[in-house]
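Please read through the structure below; I'll follow up with questions.
The complex appears here without one of its protein chains, the remainder shown in place.
Going by the order they are written in, the chains are A and B; count residues from 1 in each one.
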Amino acid sequence: MIIPWITHRRWNTDNADDTDLETRTDHPPPSESPDLDAEMADTELYTASQWQLMWWKFRKHKLAVGASMVIFALYGLAVFCEFLAPYPLMYRDTAYAYAPPQRLHFFADDGFHPWPFVYRLRGERHPETLRKFYAEDTSQRYPLRLLVRGEPYRFWGLFQTDLHLLGVDPGGTLFLLGTDSMGRDMLSRIIYGARISLTIGLVGVTLSFILGLTIGVLSGYYGGWVDNLVQRAIEILRSFPSIPLWMALSAALPGSWSPLQIYMGITVVLSLIGWTGLARQVRGKILSLREEDFATAALLAGASKWRIMWRHLLPSFMSHIIVSITLAVPGMILGETALSFLGLGLRPPITSWGVLLKEAQNVQAVAFQPWLLTPVIFVILTVLAFNFMGDGLRDAADPYAR
Amino acid sequence: MAPLLSIDNLRTYFFLDEGTVRAVDGVHLEIPQGKTVAIVGESGCGKSVTAFSILRLISPPGQIVSGQIVLHGEGNDVILTDLEDEGTAIRQIRGKEISMIFQEPMTSLSPVHAVGDQIMEAVRLHTQMKKSEAKAHAIRMMERVGIPNAPARFNQYPHEMSGGLRQRAIIAMALSCQPSLLIADEPTTALDVTIQAQILELMRDLQAEFGMSILLITHDLGIVAEMADRVAVMYLGRIVEEANVEQIFTQPQHPYTRALLQSIPGRGVQPGGRLKVIAGSVPDPFQRISGCPFHPRCEEAIPEMCDQGDPPGSVEILPRQRTACMVRREYHTSLR
Partner (left out) sequence: MSHLILHRLLWMIPTLLVISIISFAIIQLPPGDYLTSYISALEETGETVDAQEVEALRKRYNLDAPIYVQYVKWAGGLLHGDLGMSFEWNRPVKQLIGERILLTTIISVVTLLFTWAVAIPIGIYSAVKQYSWGDHLFTFVGFIGLATPNFLLALICMYIGYSVFGMSAGGLFSPEYQNAAWSVGKFTDLLSHLWIPVIVIGTAGTAGLIRVMRGNLLDELHKQYVMTARAKGVPRLKLLLKYPVRVALNPLISTVGWVLPGIVSGAVITAVVLGLPTTGPLLLRALMNQDMYLAGSMVMMLSTLTVIGTLISDLLLLWLDPRIRYEGRER
């Protein structure tokens, strides 16, 4: 009971070294305070919860707020991908293989159009090199339409519909980011890929979080040989170069597995190394917090060790854990992308950003179909956004720091 | 006798986002040759900033905005405040003419360099000595400040020494070029009481031997009584009272000085009685107080005199005793 009161009182705003010149009288010693309860009620007015303080501080960090909005938008993309994508995942039109991104036009021969439109794409062959290329057929315009009826799909696997956010009238095409070798719309595939790539980060981090927290707490709390063993194990795991290990483990996933099993297998592989950082941090925090006065106070008040652990220690560094989780997500996403890019991670028909990038493995792709690389822009954007948000959270997690 | 160093109307401000802190706001002070001057005051009163200003160690956002600090040498005076920032001239003064020792002996030495090398560096910078000569000199200095087994200690690192030994090493470093002024910023605060006494005695002995002046910065009136010849009491960036040490302790004039003295245990306090404390707290550093800066906390303040206009200037109201208090000035003028 008395502890929050003590921590919220500021006895002395000066440095502690001023013992010789004790000059403060505005706060009488507690023993003399006639009305303890009144004063406690008084302090409550000034007490913002830790989360409130974090939020206030976080709000000031403009870059982090912007980054969180980007993350929010990306996850929105993942959740509603069927509706947001102009074409379903498996839709392909072989007549339009390797079509470059179609441009949205506002100007035509007859002047300015406030609503954008695309021209019809016409595939042609170069007379000498016989290379296929596309030209815009300016005689046929297709205005961009909102909430258009297009290819049918099942929304969240629940009901059949054919409503898409964006589209063009039948007969036209809308390949805003071009198409791949089978004439599949890159934009749609990237939007669908977001669902896999973004959740694999979250699921992987959740797994490492559970592992890391449990092991970290055990290690930090019991200390002694348990701690020693865990620390050594972490040290060894961290000395492994992660990608060769990931490669070897995911290559060992049986080829007969279903896409869902492969997906889970890859997340397990990714979190096998990921937990070590978190466990280390949890342990360090527990070791230092264990010595703090409030832990001793709780112990003196008769709280059990485990109660102190879960009720007092963990909440006091939950914010730090959230920060490390945020900063761990990008590593997972990059890991998945790299594995799938090498052909060892997710495999078609699962579509992730890494799987999409596998098509752009060589210089020819960069030279002739650079739009195949657009998924990487989403990867970079996601990783940056998570990093900036994590940075903002880290600053905010310490509301009393400068 | 001419003073060694004179500070005239020094103002050092810190320009922060939240506002301007007038850390030193019009300080006048003279340091006589071979004597010890102590600056006393609470934390944040500007006593350390004054010391740092002398050596031009103020970095942005801090800045010396006005005033003059003059080092009076033999035949030529150096205006320290006019020297180029971090130029050769001020670096020739630092460590050679004026040395400084700091509060924290634990962090004042580089953790990755041997202590002897750090002492030697000052010698090598300011003299023409060869490496071997400088090393011999450094070892002599270490012996002189009472570091036992100096040749072996020369190669030790700071973490291998106790706090007292480190402070001795720092003193050896500061005095290695025989400066004419030693600035000691809370030199014993971080040390045990017994070690404190040894270090203070060492400083007195060295002063007798080398004849340098000492500017002692402290909040401990006990150390002041033991060490100082003259005392300057600082409050909110100003010197409110300046006098010889006996005067300060026997006939303090400024209400702040009196309040400080009454807050020391053992002076005029009955056993079991309560120490007197200064009412109120140190004001917000960004705030400017009209009239006497001390008036909100002063028991003797007279309304409409102390709380208006400019802060009172320091006036010699008793012989060799300057006080910045309007009430006291009126009182002494009325006596005459």
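To be clear about the criterion, a contact is a pair of C-beta atoms (placed from the backbone, for glycine too) under 8 Å apart; a residue touches a chain by one contact, two chains touch by 3 or more.
Keep in mind the model is a prediction, meaning the values are calculated, not measured.
Asker: Can you list the shown chains that the absent chain is in touch with?
Answerer: Looking at the complete complex, the unshown chain comes into contact with A, B.
Asker: Using the touch definition up top, pick the residue from B:Ser110, B:Gln308 or B:Thr333 that touches the left-out chain.
Answerer: Of the listed residues, the one touching the omitted chain is B:Ser110.
Asker: Quick one: which of A:Leu211, A:Leu245 or A:Leu299 touches the chain that's been left out?
Answerer: Of the candidates A:Leu211, A:Leu245 or A:Leu299, A:Leu245 is in touch with the missing chain.
Asker: Looking beyond the chains shown, say which of A:Leu53, A:Ala297, A:Leu314 or A:Val376 touches the absent one.
Answerer: A:Val376
Asker: Which residue numbers on chain A touch the omitted chain?
Answerer: Residues of chain A in contact with the hidden chain: 232-233, 235-236, 238-245, 247-249, 251-252, 254, 330, 334, 337-338, 341-344, 357, 360-363, 365-367, 373, 376, 379-380, 383-384, 387-388.
Asker: Given the full complex, what residues of chain B touch the hidden partner chain?
Answerer: Within chain B, the residues touching the omitted chain are 55, 57, 86, 91-96, 99-100, 102-104, 107-114, 118, 121-122, 125-126, 157, 159-160, 170, 173.
Everything that follows uses one rule, which is that only the chains that are shown with their structure count from here on.
Asker: Please tell me the distance, in whole Å, between the geometric centres of chain A and chain B computed from their C-alpha atoms.
Answerer: 54
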